[in-house]
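A protein chain is absent from this complex, but the other protein chains hold their places.
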Amino acid sequence: MGIIIINFKAYREGFGKQAIELAKIADEVASRCDEYIAVAVNSLDLAEIVKEVSIDVFSQHVDAIDFGSHTGRINAEMIKDKGAKGSLINHSERRLKLADIEFIVSKMRELELVSVVCTNNVQTTAAAAALNPDYVAVEPPELIGTGIPVSKAEPEIVENSVKAAKNVNRKVKVLCGAGITNNKDYVSALDLGAEGVLLASGIVKAKDRKAALEELVGLR
Amino acid sequence: MGIIIINFKAYREGFGKQAIELAKIADEVASRCDEYIAVAVNSLDLAEIVKEVSIDVFSQHVDAIDFGSHTGRINAEMIKDKGAKGSLINHSERRLKLADIEFIVSKMRELELVSVVCTNNVQTTAAAAALNPDYVAVEPPELIGTGIPVSKAEPEIVENSVKAAKNVNRKVKVLCGAGITNNKDYVSALDLGAEGVLLASGIVKAKDRKAALEELVGLR
Amino acid sequence: MGIIIINFKAYREGFGKQAIELAKIADEVASRCDEYIAVAVNSLDLAEIVKEVSIDVFSQHVDAIDFGSHTGRINAEMIKDKGAKGSLINHSERRLKLADIEFIVSKMRELELVSVVCTNNVQTTAAAAALNPDYVAVEPPELIGTGIPVSKAEPEIVENSVKAAKNVNRKVKVLCGAGITNNKDYVSALDLGAEGVLLASGIVKAKDRKAALEELVGLR
Partner (left out) sequence: MGIIIINFKAYREGFGKQAIELAKIADEVASRCDEYIAVAVNSLDLAEIVKEVSIDVFSQHVDAIDFGSHTGRINAEMIKDKGAKGSLINHSERRLKLADIEFIVSKMRELELVSVVCTNNVQTTAAAAALNPDYVAVEPPELIGTGIPVSKAEPEIVENSVKAAKNVNRKVKVLCGAGITNNKDYVSALDLGAEGVLLASGIVKAKDRKAALEELVGLR
């Protein structure tokens, strides 16, 4: 069994009604396979999606703040209050300062939220692992959204990221992402030592999203 | 009749159940007075609050993006989809780059959303007015959260902001904020030429929030 | 007579020895034509270039700070101390928050430094003009570095920027940039109402930089 986190990003197809629809598909597919499937959704959708599905729902981001005078920000306490399981942190489209990543990871650990720190290469994976998050998700930015799977284009990044992360912190689990769209890519990722994958357009923007997800988890 | 926008910020008292409670108070008080009252709420709360109240609900922020690969961001289309009336933009706690403010204001105009650009002094008020938003809300940052009302401490900032804004763009309306807590401050702001006020802690963190809002609008 | 500011950017050809060489070329060409020519150089080169040439030297950026605990920052007082004539502000490759642009422009006015605020379209040009800088330089980002001159591709942006700026503040002067490489582009810019141009790769990365600059100012 592997881990699959579907990042809805700010895709039109990943927002609002289409987000709920996709979350329900993920929920339904998850009930028929052995994989762990979770969704990372927009903050405007989060509360409603949590109510609609039984799979875990993640936030795509939280800010490095406590409650207070922070107009336009969301913190870890808030997403917990809404029923999120955890959050992506430092996605390549939402990179954060090192001190802020640490602040968020530490706070999420206290709150028993699951932290998934995104990184861009082997070295940053090692660094993120040192912060003791639950997961590090390595995604070479140049492959994101290309459909060229990292597990094929740069397998050594996945392998070396797993080694580097475990070397620093053997408790941390490593996901990989970028270009993952089908079961072959997913299985390759697991074979390379990753515990699962982070993916987005391959599912969110697929013509037949249910079919795409079923294929991903090996139901087709 | 003046305009009152209550910014819930990321206050604990302005989030979740307490946010809904406060929005309902604002809704109820609005029904008993001549003032226009709106609330600016957290993105995680927005969809639910829109459903719970009949007053206008604003977002506290939107990002300068279209739909697309933008993990952890919200755009103007999204808040419109959720039923928001408009958004604060460039609050002093969430300052934006000039080009991004322009992007957001222009897009909100197309989408018929109400834009409230926050500024920190007379010159930036004039600059913001040139972007043709619906409102500019001037708030000297050093007074925010102090309880020292801008309308008393620096009345010339309010007066000169109104003049400067109208000089650049006579259609734009000016709000003022920082330190506003009671009816006297509010009336002073209107007397100085502002069309209304933006306020936060004075209501959100008041012991008796209903009483504080009633006093603000002159019902006590 | 028009104004020509050559932005050396962080081009290899615009740094160190090559920067001094190019600044001297600009100095020499300026002595043989009626145009005002200035150079905007890297902070690491600025002090030395000021000593080497008689034309005006600009910084490419200053931070919105006073003297103090600001590791890794430069302020307006510092560039004045080194002999700079002024600075570019808010270049599309170094965009700033609105409040910071205002802080810098106001401080530069006090210090009698020449401020050149870069903008990306008509609306932001109007907004920048409201801050009362000496110059606004409008550059559509999508044309920067393309060799497609703004004065040809989007002449209405130049014309409308001039109108919009003057409408807000008749003292402000408008430059234009993006894709400008030769005398024809330059003359077109002046014909469209600009007082001059901001350019970079067309000169800095030219094979024969002296010839390119001579051609630009009509000496060839």
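Just so it is clear, A, B and C label the chains in written order, and each chain counts residues from 1 on its own.
Following the convention adopted for this analysis, contacts are C-beta pairs under 8 Å (C-beta built on N, C-alpha and C of every residue); 3 or more make two chains touch, one makes a residue touch a chain.
Computed from a prediction, not measured in an experiment: that's the story for all the values here.
Specify the shown partners of the omitted chain in the complete complex.
Displayed chains contacted by the hidden chain, ordered by label: A, C.
Quick one: which of A:K97, A:K171 or A:R220 touches the chain that's been left out?
Considering all chains, including the one not shown, the answer is A:K97.
Thinking of the whole complex, not just what is shown, which of A:Q60, A:N120 or A:S188 touches the missing chain?
Checking each option in A:Q60, A:N120 or A:S188, the one touching the absent chain turns out to be A:N120.
Please output the residues of chain A touching the missing chain, sorted low to high.
Touching the missing chain: residues 90, 92, 95-102, 105-106, 119-121, 123-124, 126-132, 164, 168.
Under the stated touch rule, tell me which residues of chain C contact the chain that is not displayed.
Against the missing chain, chain C presents residues 7, 9-12, 15-16, 40, 42-48, 59-61, 65, 67-75, 78-79, 81-82, 88, 91-94, 144-145, 200-201.
Here, only the chains that are shown with their structure count from here on.
Rounded to the nearest whole Å, what is the centre-to-centre distance of chain A and chain B, using the mean of the C-alpha atoms as each centre?
About 34 Å separates the centre of chain A from that of chain B.
Please compute the C-alpha centroid of chain A, do the same for chain C, then give the distance between them in whole Å.
43
Between chain B and chain C, what is the gap in Å from one C-alpha centre to the other?
About 36 Å, centre to centre.
Show the residues in chain A shared as contacts by 2 or more other chains, in ascending order.
none
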